[in-house]
Structure formats: structure tokens, C-alpha cells
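Right after this comes chain A.
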Amino acid sequence: MAHLGPGKAASSKEQAGLRYPSNGKTIYHRPLNRTKTAELSQSSFAYLFSEMVSYAQRRVTGIQELEKRLNLQGHPIGLKLLDLLLTREPPRSQTRPLTIIALLHFIKINLWTHLFGRQADRLEKSSNPDTPDEYMIVDNEPLVNAYISVPREMSQLNCAAFVAGIIEGVCDGAMFPARVTAHSVGGKEEGEMWPGKTVFLVKFQPEVLEREALIGKG
Partner candidate 1 sequence: MFVTVFALIIINKAGGLIYNRTFHEGGLNKISTNDYLVLAGTFHGVHAITARLNPLHPPTNRTSTTSSTAAAAAGAGGAPGTHLTRPDPPSGLEVLETENFRMQCVTTLTGIKFLLFTDTTQANVDLAIRRVYDMYSDYVMKNPFYQLEMPVRCDMFDRKLASYIREINNR
Partner candidate 2 sequence: MVVYSFYIFDRHTECIYAKTWLPQSSSASDNNNGPTTTTTGGTLRIASADDAKLIFGTVFSLRNMVRKLGGDDDAFVSFRTAHYKLHYYETASSLRLVMLTDTATLSMRNVLHQIYINLWVEYVVKNPLSPVEHKGGAGVKNELFELGLDQFIRGLM
């Protein structure tokens, strides 16, 4: 694996085998979409997501199971995105997040910008002393829910469970095992302004907090 570094690649040009572009950018550094603004059709996505929800809805007995299925659909995407997004970082910051805060910032800024073209709206730590392991990522109007009206009898459902799955994938991939769930909070205090407001509740496993405490001491 001697010719993996970009510096070596120039010297081993005559050699047959894996070659790197001189600027060090591989195919993974470029989005598939070559247009300047990297636009995708929101309609196409909406139809696709609509079918994904319908698919997940088949043979499920309850809302929890449906959310679980959506979560599972998102999980592998999160795992892969973590790798991809870190690859695209400039070489010196190309390390995976090591603290909870760094991880959540990575999700709020990098992941959100990559997926939705903007940052998440807010990041909060649970103010309840009983649950120090809970963090909240707030999105005022999740893109996946742009065209979805949940029927009244399923009012606890939030289809952004899919996005929660992606977040969970990122956390798991970064060795911060967590459970992530999506909750609608529109219709309460600021409900009029953002009826689709969604909170992604990130609940880390106890060992994560333990490790965090140890790092803090060191």
C-alpha cells in the first residue's frame, strides 16, 4: 500500500496499478451531480419517500413498528454518509468526531448541509438532570415531511423517523451507539409558526457517557 499517498503517486507514475489524480481528489470527493448548484428534484424525492413510507406501512401492526422500519431504512445511509463526509473533509480535519459535542456539531452542520442544503435549526442538551444522556437536534421544517399530512388517527407518527435513522447510523458509525427518535412538536408553543417542527431526540448508551466522563478527566 506504499503508493496510496498523493506524494508517492507522482514518483510511481510508471508503475502499473492504482493511480491517483495529482490534486489528490478521487471520485469520492465529487458529488455524482455535476451541475453547479447540485440540484435534485424535490418532487422525485417526495414521490420516492412517499413510496418508502407506504412500503414500510405494509404488514406493520402499530405506529412504533412503522417508525422502527423507517429508522432501519435510514440507518445504513447514516453509516455510509459518515465515511463519505469525512473523506471529503480537508485532510487535517479528517478525523471522526471524538466527543459528543463534536459529533452533534458534525451532524448539525455537515450532515444536514449535505442532505438538506442547510444546517439544522438548533442543538440542545436535555435540561432534565435525570436524563443527561439526551440531546436534541431541532429542525423547523424537515424536508422529508414537506408534503406529508399525517392522518389524525396516527398523530404520534413522524415520518422523519427516517432521518432519525440516518442520525443513528452516523452515531453508531462514529462509535457513539445511540437511539434516535423523531418527535413532532409543532402545534404546541410555537406551533403556528412552524407546524412541522420536529425534534430528533438522541439518547446515547451509558457507556458513551462513561467514556466521555473519562476523557473529560484526562
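Regarding candidate selection, all candidates are chains of the complex that A comes from, given by their letters.
Everything that follows uses one rule, which is that a residue touches a chain if its C-beta (ideal position, glycine included) is under 8 Å from a C-beta of that chain, and two chains touch if they have at least 3 such contacts; residues count from 1.
Everything quoted here is computed from the prediction, not taken from an experiment.
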## Note on the structure
Only one candidate among 1 or 2 touches chain A in this complex, and it is number 1
### Message
With touch defined as at the start, can you tell me which chain A residues reach candidate 1 in the complex?
### Response
43, 46-47, 49-54, 57, 147-152, 154, 159, 195
